Structure formats: C-alpha cells, structure tokens
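Pasting a structure here, questions to come.
The other protein chains are all here in position, but one chain of the complex has been omitted.
And then chain A:
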Amino acid sequence: MINFRSLWFQVNITRGGRLTMADDREILREIWEGKVPVCFQLAQEEVYTGEQPDPFFLLVPRLSYFPLVTDKVLRHMMKHVDPEHHGEMWLEFDGQPLKWHYPIGVLFDLYGMSTDLPWKLTVHFQNFPEEELLRCSSKEVVQSHFISVVKEADALKHRGQVINSMQKKDHSTLWAGFMNDKFDQFWSVNKRLMENSGEKAFMFVPFRIYRADQIPVQKLFKPCADSGESLTLRHLLKTAVPELMETDALISSRVLIQGIEPPLDTPVCWLSEHLSYPDNFLHICLMPRVEVES
C-alpha cells in the first residue's frame, strides 16, 4: 500500500497528464498485488477443546473474497470447536459480522483502516447472523456472485453487449485468472470489459459507495458531461451522496478507493479503468476522518 501511495503521487493524473501503457499496467499490477495482513482468532466462547488455538496469520489479497482464502483457517480452527454444534464459518471484526460477498479490501477500508495491523478478526462457527450475512456453501457460490456482478457492471458500461458477446470459456478464464492470481490471464479477458472508446465508451460507471451502518449507494453516473467534459470523483460524490456535499461533512470524511485517497479531481473514467475491483465495480468507502493522523 505504501508503494502504491508513492506511485500514485508520481503519476500526475490529476491534471490529466497522459500515462503510457506501461505506467497503466504498473498501476493495475500494484492494485492487483495489494494485500492485507490478517490475524484470525477463534471466538473464545466457541473453544471446545479447553485450550485456545493459536491465532492464524495470513496475508490476503485485497481483491479477493474471504471464502476463497480461508480454507487453511477453517481447517486449523475446526479442530477446536464442538464437532456436534458447528455451522458455517463466519468472520467478525469488533462486533461487526463481515459480509463475504464484499471484496476483502472493501471490508478492510470500511472497518479496519484505523486499527493496528495485523487486522484481528474473530472466527465463528455458531450463531450465524442470518439477518446480516449471506450463506456461502462453496466456492461456486462465490463464483456465481462474482460473475453476476461482472454482468451487472457490463450492463451499466456497455448495455451488457461485451459480456454477452463472450463465451462461457471467457467467463471461466476470467474467474480462473482471478482465483489463481494470474494477472495476465485475468486481463486477457478483462481488457474487453474495460474497453472504453468509440462505440464501446462507458455509458455509466459502475460504482458503489459504502459507509459503516448504511446500505451501499448505487446510482447511474455518466463519466462525461453532455459538453464532453470528463467528470470527476467530486462530481460523482455530489450526485450520489449530495448530503455529503451540502455540509462540511466531506471535509471530515475520507474517501477511500483501494485503500488510498484519490484527489477529488481525478476523472471517474480513469478511476473506473484502473482502481475497479475485478468485479468491474469501483467500490468507494466513506470514512469519518480520525483526528490522530500523523
């Protein structure tokens, strides 16, 4: 993340300075490689064997989903829970159940940004919070969620024409590339979804805005004004969360995408092409600004 920050400021994107293909690729790479250190600990009250198991440490990709990276955690913790009374594994941070169908980076930006690292998560096998979390019985469930979000994104960007022109095997390549951390394989298909010129120019930018304790905001947003002017992150926030712009709330908010605070003058198109998650959505987190910034 630190590296990315410096890279971010090196490339002067705010004034529309043009990047070369190589620079672009380097940014996509940095995003791809973003990771969060996590410490998993079994909930105290669910320890069955009398002895608290050792915590389990993992460096997990920001772009991934927890069910794709926690097999080892599951096996490690399972040995210590009541074999008669356990259900699906779920994770919690500081009383907040974590939705598996949000990318890990979104969960971290939303809940973990101001805590010490590693991010300390509690592992549960009991009392599944049905009201708050979706069930996830297998990796296929994650896959079908992922592909569905990709389709939704393309419906917004290209009226679904790109995704519909693809074959089943393209979807599989996209998923396999994502799942197996194969950057080139993933981008061999994703570049078509990210096509943004001529007839394939984005109609709308797929984005969601998250705030703790609120349902995400998703609206239609065109990347360019009728005059042809590129619209910026500031415009997007004004459209999607007008209440934030009316007051001085924005000053006291951090706007985080992929763990960084992009300048509000950044064109939304650029953000969509470079900082979207693999599901092709730009996931934006709004956080209260904490005083203790150094």
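Keep in mind that, in the parts below, a contact is a pair of C-beta atoms (placed from the backbone, for glycine too) under 8 Å apart; a residue touches a chain by one contact, two chains touch by 3 or more; residues count from 1.
Note that contacts and distances are computed from a predicted model.
Between the listed names "Cytoplasmic tRNA 2-thiolation protein 1", "Ribosome biogenesis protein NSA2 homolog", "Ubiquitin-like protein ATG12" or "Exosome complex component N-terminal domain-containing protein", the UniProt record for the complex's undisplayed chain reads "Ubiquitin-like protein ATG12".
Within the complete assembly, A:H145 is the residue of A:H86, A:H145, A:K238 or A:R289 that touches the hidden chain.
Remark: the omitted chain is touched by one listed residue; of A:H80, A:H101, A:H235 or A:H283 this is A:H101.
Only one of the listed residues, A:P53, A:P118 or A:G160, touches the absent chain: A:G160.
Interface note: of A:E51, A:E84, A:E199 or A:E243, the residue touching the hidden chain in the full complex is A:E243. Across A:L59, A:L134 or A:A225, the single residue that touches the chain missing here is A:L134. Listed here are the chain A residues that touch the chain not shown: 99, 101, 134, 144-145, 147-149, 151-152, 155-156, 160, 163-164, 171, 204, 215-220, 243, 246-247.
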